[in-house]
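Complex shown without one protein chain; remaining protein chains in place.
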Amino acid sequence: MSAHQWQAAVGTWPRRSSLGVRGLGRSPAFLIGAAVLLFWVVDAVAWPLLVPYDPQAVAPAETLQAPSAEHWFGTDDLGRDVFSRVLAGATSVLTVAPAAALLAVAVGVAIGLAAGYLGGAIDEVLMRVTDALLAFPLVVGAVLVLAVTGVSRLHLVVVIALVLAPLTARTVRAAVRNEREREYVEAARLRGDSGAYIMVAEILPNVAAIVVAESTTRLAAAIFAASTLSFLGLGIEQPSPDWGLSVALGRVFLQTAPWIVLFPALALATLVVGATAVADGLRLRIER
Amino acid sequence: MTTTQDRPAALDVAGLSVSYARRGRVRALVDVSLRIERGETYGLVGESGSGKTTLALTLMRHLPRAARIDGGRILLGGDDLLGAPERTVRRWRGRRIALVPQGAGSALNPSLRVGTQIAEVYRAHGDLLPAEAAEAAARTLNEVRVGDPAQVLRRYPHELSAGQQQRVLIAMALAANPEVLILDEPTTALDATVEAEVLDLIEALQDEIDAAILLISHDVRIVARLCDRAGMLYAGRLLEEGPTEDVFRAPRHPYTVALLRCVPRLDASGTPERLEPIPGRSPDLAAELRGCSFAERCPLVRPRCHEEAPAASSVADDWTSRCHFHADVPTLETAGVSLNGKPPAHDGAPLLRVEGLSKTYHGGEARVEAVADVSFELRQGEVLGLVGESGSGKTSVARCIAGLAEPSRGSLELDGRELPWALRERPREARTAVQMVFQNPDAALNRAVTVGGILRRSLRRLAGDRERGHAALYDLSSLVHLSPSDLELRPRALSGGMKQRVAIARSFAGSPRVVVCDEPVSDLDVSVQAAILNLVRDLREREGVSYLFISHDLAVVRYVADRIGVMYLGSLVELGPAATLFDPPHHPYTEALVSAVPTLPPDEQRPRITMYGPLPSPRQPPPGCRFHTRCPRFLGDVCRTVEPPWQQHVDGHRYRCHIAPRDLGGLQRADRLAGRPPLRSELTTV
Partner (left out) sequence: MTEPPTEGRRSSALTRLVLTRVGLALLTLLLVSMLVFATVQLLPGDLGRTVLGPYATDEQVAALNDRVGEDDPAPVRYANWLSDFVRGDWGTSAALRQPVRPLVLDRLANSLLLALYALALAVPVGVALGMLAARRRGRALDAAVSTTSVSLLAMPEFVVGTILSILFAVELGWFPVSARVPDDVASFFHQLTLPATVLALVLFGSLTRVARAATLSALDAEYTRTATLKGLPTRTVLARHVLPNVLPPTVAAIGAHVGYLVGGIVVVETLFAYPGLGKLLLDSALAHDLAPLQACVLATAVVVMVANLAADVVASALNPRLRRAAS
C-alpha cells in the first residue's frame, strides 16, 4: 500500500474541535453578568471620579433624608450621601474577595492534585483534614478564627481562603482521580516521566477548565463571605462605606429610614448575581 | 420463503431521509428503503457513522429534538408510522415494534429489580395484575433460555452477567409479542462464547416467533449467519440490498467487496490472506454530496460517479445496488494476496521470558487470583498472541509485563537478564525496550497536547539526547503514515484509527524491542482495524520488533500472530503456532472458542460446542483442572482432582489436559467430521 493510501485509511470523519469558550458570546445571562461585574470593578477603582459627594463627608444638617433629586439614595444618620457611599463601597469587597478566591484556588488545586494523583496515605490524611475544615460552616469557622486573630484585610483574605479551599480541593481531587485512570497517564509513566511532571504537565492542563470554573464560583462565594463577615462586625472597620458594614450599622434605622440599608443591599445583590452568572456560564460551557 | 400477498409487509420503509441540526445540517439517512415481511430476518450492516442507530430510533419514533425527518414513509403492518399522533405511537412502542438497544448494562435501570422491569411491559400493554405479570415475566425468561428464572427475576441488573443482561433485554422486547423486533448490535462487547450463545438464541427465536426481525450490526459474519436478507448502510445510504447468501458470495457493490476484504477470517486454511483496509475517509455528512457517497474511496470510480448519485438499480429479484457500474463489480479482486508467512528469525535465546507469573488481588475478605502461574517466552521478531475471554487474566499479564502492575510472584527476564517488575526499578534501556499500546485510543492520548507534542516528548524521554530534532519526529510519524500537518492537530480532531497510530508511533519512539498491545483494535471499525493490523505486521517486518498481542477476537489474533497462547480463568492452557492451534488436537476450551467464532460464509457443518454451566467465580477457581466444570470432554475424577500436565505436540505446540494429543486429536477430528458436538460423559454438579 502506498504512503498516500496509508495516510488516508482512517474511517470516520474526524470531529471538529468543539466551540469552547467562544460560544459564551451567545449566552445572555453570561453577558449581562459579565457586564455587571465589569461595572463594579471599574467602579471600585474609579469611584472618586464618579461620586457626587465625598462618601465620608458628614453633614449634620442633612441626616436621614429620603431619596430626592439632590441625594438619589438619600442620606444616612450622619448626613452622608448614600449614593456616594454605595459607589465607594465596592472597593473593600472587591479587594478582599478576589484575593481570597485566588488563594483558595491555589491552595485547593495544590491539595487536590497531590491527593488525587498520589493517593494512598497522603490522600487519606489530606482528605481527613479537608473534611475537618469542611465541618466548619463558612461563617462559623471565620467567626472563630477572626475573633482570635483580630481583623485586618490580610486576616480576612487568609481566613476566607482557608474556608473556601477545601471545597476546591475536593472538586480538583475528583477530577484528577478521573484523569489518573486514563491510559495517557500510564503511557507517561511508561515513558519514565516523574510523578511531579505528570501532575503538572499532563494532568493539570486537562483539569484546567474545571479550575477556571472553580475560580469564578469561589469568587462568588468569597464575595458572599467577605460581605457577610462585614455585616457580622468581623470585617472592615468604620467608617468604611463597605456594604456589609453599612447594612449592619443602618439596621437600627430599618423602620424609619430603610433606604440606608436597602441600597447597599441591592448593590451587593447585583454584584453577587453578576459574579454567579459569569461563574455559571463558564461552568456550563465547560461541561458541555 | 413465501410472502402472502394479502398480508402487508411487517415493515415497509420507503425513501426515508433524516437529518440532524448540528452546525448546519447533518444528513444521517438519505433515501433509505427497505421492506421486511413477517418471519423474515433482515440484517443491516453498517460501521460507525453509517446511520444505523438513527434508523433504529426513527423506526421507534424516538428521535432527539434536533433531528428532523426530511421525507419518506414508514408503514408498520400497513399503518402509517410517521403520520400517527404521539399518543398512538406510544401505544405501538413495545407492543407492535420493539427495540433491543445496544449496551445491555446501561440499558437496564440499576435501581429496579429485573423482574419489575420485565413485568412493566406486560402491565403497560396487557393490563395484567402484578402477580400475572410476574408469571408472564418468568415465562418469557424461559423463552430466552435463562436458567433459574425465579432467581433472576429477583436480582438487580448489576448482579447479572453480560449474557444474562442481554437475554433480559430480549425478553423485555419480546414480551408484548411485537410485529417487528429490532436488535441493535446485540452482541457487541460480549465474549465470543457468550456471543455465540446469544446468536443461538436468536436463531431459535427465529423459528418460534412470527415477528419481522431487523438485525443491525457492524459484523458481517453474524448477519451472514442469521439473516435472510442483508443491506449495506454507508453514510446514510443503502448501497446494496439483497438475499444474504448472494450479497456476500458475489457482491454487486464495491463497498460490499471492500468491507468483506477487511474481515479477518478464522478459516483453517494455512496462511491467511492479507486484509485490505478501505482507503480514504467516510464523507462529511454535513456537506452537500452530489455524486455517489462511496466515490472517494471506490476502486471502480469514474467521472460520472462524482456528478450523479446512483439510483437503486435492480440486479435481480429483490436485489438492488446503488452503483452506476454494478455490472463491473464481479471483476474486482475478492481474494486477497496470500501473506508470505516469513518465519521470524530465531536466534535461539528468547527475548523475553516470563516464569511463574501470578497475581492475586485482595479486596476486603475476597481473594481473587487473576493470574495463576503463567510461564512463556517471547522470541525475537515474533508476534505472540494472547487470547481469552473476560476474567482470563490476559490484561493483567500484559500490564505486569509492561511494568504497570506488580505481580505477587514470578520472574521476568529480558535478553537473559533479570528485569524488575516495577516500572520505577527498571533501568532506562529496559523502559525504552518494553512499551505498551492501549485499547481505548481516546483515553490513551493527552487531550491537551498536540500530536507533535506527544511524539516529541516520547522521543525526548525514550530516545534520549541522541535523537533530537525534527528529523527524528518526521521519521517517527512517517513510520505510521502520519503527515506533517497531522502533527499540529489535537487528539480531538483525529479519528479512532489515527489516534491509535499516534499511540503506536509513541511506543516506537525509542526503538523498542517488545511492544505489548492490549486489545488495540477492539474499539475500532472493521475497515480501520485492518489498517492497524497491517501496520502491526509491517512494523514487525521492518523494525524487527516483537509483540505481545492481547485480544479476545480469535480471527484478529490469527491474522497477526505467529504463536498464540490461550488463557482461561488466570491460567495459560495452551500455547502453539498460529497455523496449527485452531485445528485438533487442541485444548477443549480452544476447541469451544473456535466453534463460537462465526465464519464467513457460515459453516453449517461445524458443530457448535457449548460449555456446560456458568463461568466459575475467580474467587473460587475449581480444583484440579480449572476448566473441568465446563469441559465437554470431562473425564471424571482425575479432572476434578489432579492438575493437568502439559501435553506436548509438534512444533512447540503444548496444552494442559489429561487427554494425550493422539487421543484428543482423534476425538476432535471425528466430531468435526460428523458435525456433532461432544457430549459430556458425566454431568458434574458445580
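By letter and in written order, the chains are A and B; residue numbering begins at 1 in each of them.
Rule of thumb we're sticking to: a residue touches a chain if its C-beta (ideal position, glycine included) is under 8 Å from a C-beta of that chain, and two chains touch if they have at least 3 such contacts.
Just so it is clear, the structure is predicted and the values come from calculations on it, not from any experiment.
Remark: the omitted chain is touched by one listed residue; of A:50, A:200 or A:254 this is A:254. Looking at A:45, A:200 or A:269, the residue that reaches the missing chain in the full complex is A:269. Of the candidate positions B:60, B:74, B:592 or B:639, contact with the unshown chain belongs to B:60. From the set A:39, A:72, A:136 or A:197, the residue in touch with the chain omitted from the display is A:136, counting the whole complex. On the side of subunit B, the interface with the absent chain consists of residues 60, 62, 90-95, 98-99, 101, 103, 106-112, 116, 120-121, 124-125, 155-156, 158-161, 163-164, 169, 172, 176, 364, 614-617, using the contact rule stated above.
Although one chain is not shown, part of subunit A still touches it, namely residues 29, 128-129, 131-132, 134-140, 143-150, 220-221, 223-224, 227-228, 231-234, 244, 247-248, 251, 254-255, 258, 261-262, 265-266, 268-269, 272-273, 275-277, 280.
One rule holds in what follows: only the chains that are shown with their structure count from here on.
As a whole-number value, the distance joining the C-alpha centres of subunit A and subunit B reads 49 Å.
The touching residues of subunit B, when paired with subunit A in their complex, are 23, 47-49, 277-285, 402-404, 423, 428, 431, 435-436, 438-440, 443-449, 457-458, 461-462, 478, 481-483, 489-490, 492-498, 503, 506-507, 524-525, 527-528, 531, 534-535.
Against subunit B, the residues of subunit A that register as touching in their complex are 1, 3, 5-18, 181-184, 186-193, 202, 205-206, 208.
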